[in-house]
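Removed from the display is one protein chain of the complex; every other protein chain stays in position.
Labels run A, B, C, D and E following the written order; every chain starts at residue 1.
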Amino acid sequence: MDFSQFNSAEQAHISKVIEKKQMQDFMRMYSNLVDRCFNACCNDFTSKALGSKEEQCVLNCTDKFLKHSERVGARFAEQNADMMNAQGQ
Amino acid sequence: MDFSQFNSAEQAHISKVIEKKQMQDFMRMYSNLVDRCFNACCNDFTSKALGSKEEQCVLNCTDKFLKHSERVGARFAEQNADMMNAQGQ
Amino acid sequence: MDFSQFNSAEQAHISKVIEKKQMQDFMRMYSNLVDRCFNACCNDFTSKALGSKEEQCVLNCTDKFLKHSERVGARFAEQNADMMNAQGQ
Amino acid sequence: MSFLGRGGQSSSGVNPEKMEMAVEQLDMITDVFNRIVSSCHAKCISPRYAEGDLNKGESVCIDRCVAKFFEVNKKVGERLQSQGPGAAAGGIGGGSAFGSL
Amino acid sequence: MSFLGRGGQSSSGVNPEKMEMAVEQLDMITDVFNRIVSSCHAKCISPRYAEGDLNKGESVCIDRCVAKFFEVNKKVGERLQSQGPGAAAGGIGGGSAFGSL
Partner (left out) sequence: MSFLGRGGQSSSGVNPEKMEMAVEQLDMITDVFNRIVSSCHAKCISPRYAEGDLNKGESVCIDRCVAKFFEVNKKVGERLQSQGPGAAAGGIGGGSAFGSL
């Protein structure tokens, strides 16, 4: 994403849009994480309270997803950089 | 959702938005229901006509989903109310 | 979709919208196809390079999906036409 | 949500409301189409992908699958309408979060 | 993104920003509701569909499932906040593509 193509007004506008998108992205990640960890960790509905094993599973599931997502982000940036160089951009 | 924060023009506007959202919500529920019941009930493609067993399955699937969704709505409202009180709102 | 109900300015506008929608539709189909064929064909991560069997699987998966989608399009148009006639439109 | 004034029913200009409805209809047709492509792919295409063409069995399965999907689409629609205004008017009792606000 | 001027805090007119926030809140409530309907349907309803009513077991399962979903929703929220501002401020290091631009 080459920002030099924008004048200062446009750069201000774009960073406001990016900020809003990051917030939406975070909310979507949050909702998906609740779905993912609920489906993986909660299978016993003999009680409505979260058991200690279920709770530990939810915390591990959350931590592991964040680390997974962070590592994908790093590799993703490298792949993008390789592609940009390959296209001589 | 506390409506007192809005003046009358805003309340009129919001209820129009809610009405449109309810319609969109209903259409989305309808499409998801067709997917869900088709995938669950239709597995035999030796004929293109809906068999009586398949048809009964689709009707039960629809009824059961509506009742399920209604019950979740009731529990959802209770949980939301508890959360509001807990936050002393 | 009966276009006669629109005047020429509206028809110009609508076809511009359709063109944009077709492009978005194509991009969505492209992304879904990558997901679909990656999930179906890539299960061995002992190496990060695409094996020849995996590559052939991805190409077959892509071709088959396009042919599948084309055939659904034809049947879809026939079903729609039947429905329109049935409603005497 | 457009705060602009309502476009008059002028014969030459572009009527925003008519445009919006037409676009919504287009989106609905595309949505149903994409759902059928996805459902019938799951029902009819084996994920072995040995070749790129559709074989006889897959082609016949697709044709019947599309027909059956339309029937189920009609059946579910009739059932929802028979549930009385609540369902049809877009807001079954508990069916949407708004009901519980 | 509205290029229109900011709506003043007038007592009679419609304040676009307040509307936008209210609509966003509505969308979030609806999204959580729809996710619970879908998750608890998968957990509690068997896909045999022998009858159209909910049996005892399914009803009790739904009630507990909704309660548990809210608890998990709270737990995950607390965990994300405890990850420090990065997570809470909506942009975990690698968590979003923007971080890697």
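The rule is short, and it goes like this: contacts are C-beta pairs under 8 Å (C-beta built on N, C-alpha and C of every residue); 3 or more make two chains touch, one makes a residue touch a chain.
As the structure is a computational prediction, the values presented were derived from the model and not from experiment.
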Checklist outcome for this item: For chain C, residues touching the missing partner are 1, 13, 17-18, 21-23, 25-27, 29-31, 33-35, 37-39, 41-43, 45-50, 54-55, 58-59, 62-63, 66, 69-74, 76-77, 80
Checklist outcome for this item: Against the hidden chain, chain A presents residues 1, 5-7, 9-10, 13-14, 17-18, 21, 25, 28, 36-37, 40-41, 57, 59-65, 67-69, 71-73, 75-76, 79-80, 83
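Operating definition for what follows: only the chains that are shown with their structure count from here on.
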Checklist entry - Smallest number of touch links from chain B to reach chain C? => result 2
Checklist outcome for this item: A correct list of chains touching both chain D and chain E reads B
Checklist entry - Counting a repeat as over half of the contact pairs in common, which of B-D, B-E or A-E repeats C-D? => result B-E
Next on the checklist: Can you tell me which chain lies farthest from chain E, using the average of the Cα atoms as each chain's centre?
Outcome noted: C
Item to check | More contacts between chains, A-E or B-E | outcome: A-E
Checklist outcome for this item: Whole-Å distance, C-alpha centre of chain B to that of chain D, is 15
Checklist entry - Of all residues in chain C, which are in touch with two or more distinct other chains? => result none
Next on the checklist: Which positions in chain D are in touch with at least two other chains?
Outcome noted: 1, 44, 63, 67, 96-98, 100-101
